[in-house]
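As you look at this complex, bear in mind that one protein chain is not there, while each of the others sits in place.
Letters A, B and C mark the chains as written, and numbering starts fresh at 1 in each.
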Amino acid sequence: MLKASIVGVTGYTGLELLRLLLAHPQVEIAYLTSRQHKNDPVGNVYPHLAGYDLAISNTDLETVAKDSDVVFLCLPHKTSQETVASLYGKTKIIDLSADFRLDDVKTYERYYGLPHDYPDILKKAVYGAPEWNKDKIAKADLVANPGCFALLSQILIYPFAGNIESVDIFAITGSSGAGKSPAEGTHHPVRNHNIKSYNINKHRHIPEIIRTAQITEDQLNFVPSSGPFTRGIFAQAFITPKAELKTCAGDVYANAPFVRLQEEVALANIVGSNFVDLSYQKGQDGRIIAQGALDNIVKGAGGCAVQNMNIMFGLDETLGLKTLSPLYP
Amino acid sequence: MLKASIVGVTGYTGLELLRLLLAHPQVEIAYLTSRQHKNDPVGNVYPHLAGYDLAISNTDLETVAKDSDVVFLCLPHKTSQETVASLYGKTKIIDLSADFRLDDVKTYERYYGLPHDYPDILKKAVYGAPEWNKDKIAKADLVANPGCFALLSQILIYPFAGNIESVDIFAITGSSGAGKSPAEGTHHPVRNHNIKSYNINKHRHIPEIIRTAQITEDQLNFVPSSGPFTRGIFAQAFITPKAELKTCAGDVYANAPFVRLQEEVALANIVGSNFVDLSYQKGQDGRIIAQGALDNIVKGAGGCAVQNMNIMFGLDETLGLKTLSPLYP
Amino acid sequence: MLKASIVGVTGYTGLELLRLLLAHPQVEIAYLTSRQHKNDPVGNVYPHLAGYDLAISNTDLETVAKDSDVVFLCLPHKTSQETVASLYGKTKIIDLSADFRLDDVKTYERYYGLPHDYPDILKKAVYGAPEWNKDKIAKADLVANPGCFALLSQILIYPFAGNIESVDIFAITGSSGAGKSPAEGTHHPVRNHNIKSYNINKHRHIPEIIRTAQITEDQLNFVPSSGPFTRGIFAQAFITPKAELKTCAGDVYANAPFVRLQEEVALANIVGSNFVDLSYQKGQDGRIIAQGALDNIVKGAGGCAVQNMNIMFGLDETLGLKTLSPLYP
Partner (left out) sequence: MLKASIVGVTGYTGLELLRLLLAHPQVEIAYLTSRQHKNDPVGNVYPHLAGYDLAISNTDLETVAKDSDVVFLCLPHKTSQETVASLYGKTKIIDLSADFRLDDVKTYERYYGLPHDYPDILKKAVYGAPEWNKDKIAKADLVANPGCFALLSQILIYPFAGNIESVDIFAITGSSGAGKSPAEGTHHPVRNHNIKSYNINKHRHIPEIIRTAQITEDQLNFVPSSGPFTRGIFAQAFITPKAELKTCAGDVYANAPFVRLQEEVALANIVGSNFVDLSYQKGQDGRIIAQGALDNIVKGAGGCAVQNMNIMFGLDETLGLKTLSPLYP
């Protein structure tokens, strides 16, 4: 049994990770921590977790590291930098923030408006996309879990990496992506029947996407949007390849157990699960019409993190994840 | 043409009232006011109103009164008290707050936790339930528009008034009832598939209900609840009458143009309109199974206010309202 | 007062048209017809319309024509062909089917899989897009109301007409677009949290779009999709113009009272109204990122039809429509 802890369990990402770890046959929860709580039974804080014999504590990082085989960090960026620095070398770390996703400090600073204080650790972090980084993840001490929009977009266009002239992506996310704090954009009366884009060509997930696609910022239009549903991201990409394709997605993802090539992608088919569904068809004017969907807080966050944990510890990559089939309907 | 102003236009009640007044053939908007705005075109503040040649100003009450035949107040309680006091006698007032709904100052103070500073004006206020108060409304200078839960509950049980041994009400409202400020209870990720009750037997609309039903607090169980939809309230009442019924709802509401007796009540049938749908059937154990529905921000707020305005100015009660049939689907 | 009839009132398009006509100050309903009904009070058939003194009859077309200044046809294609043929010359006709939208019989036959039996009448039909066809509509005896996806897409890209190298459109519609008959794609358990595309590059609205855009089929990728909401279409277009733009949308639509240029397009801003909201921004790689939204059964059907009626009868184009501001929230 692996002893796993979640630092910063109180957001949607932390809670979802907890849901997944509770269903994992080789994991035992060591600590669930949060600054605001002091050994509060989890069911007192979150009534949906009543009946589970767990508490949320503000246990110090030292103790957490000592008693855990792996620590998941579900913290805001910047805070995560410091926490990783405290924990690095003492336990395996999977960081769900953005702090160690970008290998280039300048890009990080430009997109996040913050200095990166740990460039040395950054060099050692492995980007947690199991679809192409499995070997590195297997040996990593620190894995940076991808952003939700970023991972879907990357998986969708990765089969064309290096062969992309330009790509235009419209991606629409459920409200859980905005996190747990009430805000105007997630106020039910309006969100309930709304669609609206935001941060067009400015979203922080862009540098992750272009790195994998081997393109520059001026080859990508990225239109992140919010939709009237709770979970999931649906992405539409119009890809203009440079040359005739030589590989097909089926081959590229032959060893990716959570990537499914479907005739049609439907958001409802992946909710609650770690699957990413993809479809491709040849469009007009040389475009590839590519579509993809994942659950933003499973494959787009906690599920990918658990998949990375499995790989880091030599377990079957699908352990505890494939048993969670989509919640349908 | 009546010149109408809305003081405090920026909440959902004020905005809905504006929607209704824009569709009223005998109304011309004089002022839309709000403290935070200074002659801002309405479309700048609310993009859904782009294209309408109106502005939101912080015009003083004196000017508003002078240039308006009728002023609608969409203000928080307490603030409304003072505003009514400033305007009283200078123009006709329809107050959508709770401040002048209860004739008894002590009840007001107990439920709202505030003193009532204008008991004299309170005596002159008329409760704006056109279904039984039409004559008084016609002569009123100040009409207190009913609460949304309160009006539906009252219309539902009013045919039994004076003949009720006890009544148990479960009423479920859409998220627009919670107003425009984001809050935990209206955070989309959770509200989107939730039902939850609150303020059971403590809701501030209770004194309105019991007064009309001619019962005491201990004859009523009132369970207000929140549901995963935007507009409307659906109410289920189990009524235990004292004696055999002599009147039927059809007779009681023969002259109430917005009350419809339906075989089955369905929330979707009233959205966007000023209708209240009702159904009654005999249940087991001497109960009447009564159901009702209205749109909380139309008949439960702005629509009832416009209906009251029509009555106050001798217009056809349905003018500008019946032309707005339900938004279906 | 114009006497207006709706032939085929029982679908969502017919019902919505009725909602709009009930709110129109210069219209009086002559007949509401449907084969299945024989003078049934409208409230018996549709409880949401209880309280309106109207009936649905199977009155013959001859009588309908004789007693109506304008007849709206809300019929399936093919049936509409024949009905137009019966009525043509006897009254003004606004056809909401697809039968008279395409001037080219062969294109019609290819997309609809049916012969067109009335090519002579087809030549006289005017395409009912008030944004560029107002003068012709004003003189028309037969107006073919545009398709919902088609009208939004056209209005969105029309400012670039003749200057388009290629355009990729992802458009997502609410469930009311699928009509009133229950089907798998509109089954609530799944639709409620789903997004899925269909008829990619095969949708019947394509020929309307390319005609207006002055492009050929191989310059357009059109991805129609279904979303988890009831009303409205949101469209994302990536436009590749041939040359530097000379005109701006603001000029093009200076006289289009229902087209609004917004900083951001949000579906919630147009629900229930006849507005089309648009936004444009310069993207990467020479693309224009264009977004638009309309209510599929208002501006995308009944509202545009009423706007066309206003134009045909010399009324203010906005009469009875602008008074219906968006249902917000």
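The rule we apply is simple: a contact is a pair of C-beta atoms (placed from the backbone, for glycine too) under 8 Å apart; a residue touches a chain by one contact, two chains touch by 3 or more.
These figures come from a predicted structure and were not determined experimentally.
For the chain left out of this view, which of A:83, A:154, A:176 or A:194 touches it?
A:176
Could you tell me which of B:22, B:54, B:85 or B:266 touches the chain that is not displayed?
Of the listed residues, the one touching the omitted chain is B:266.
With the missing chain put back, one of A:148, A:270 or A:288 would touch it. Which one?
Going through A:148, A:270 or A:288 one by one, A:270 is the residue touching the chain not shown.
Just name the one of B:3, B:90 or B:287 that touches the chain not displayed here.
Checking the options B:3, B:90 or B:287, the one contacting the hidden chain is B:287.
Considering the whole complex rather than only what is displayed, give the residues of chain B touching the chain that is not shown.
166, 168, 170, 172, 174, 189-190, 192-198, 200-201, 217-221, 223, 225, 227-232, 234, 236, 238, 264-268, 271, 281, 283-285, 287, 289, 291, 293, 328-329
What chain A residues would touch the chain not displayed?
Interface with the chain not displayed, on the chain A side: 12, 15, 18-19, 22-23, 25, 43, 46-52, 175-176, 230-231, 257-258, 260, 262-264, 266, 268-270, 272-273, 275, 277, 322-329.
Give me the chain C residues in contact with the hidden chain, please.
Counting over the whole complex, chain C touches the hidden chain at residues 12, 174-176, 178, 180-184, 186-189, 191-193, 229-230.
Basically, only the chains that are shown with their structure count from here on.
So which chain is the furthest away from chain B, centre to centre on CA atoms?
Relative to chain B, the chain with the farthest C-alpha centre is A.
Centre of all protein Cα atoms: which chain's centre is nearest to it?
Answer by centroid distance: C.
Round to the nearest whole Å and give the separation of the Cα centres of chain A and chain C.
Measuring from centre to centre gives 40 Å for this pair.
So which stretches of chain A touch two or more other chains?
174, 189, 192-193, 229-230 - these are the residues of chain A that touch more than one other chain.
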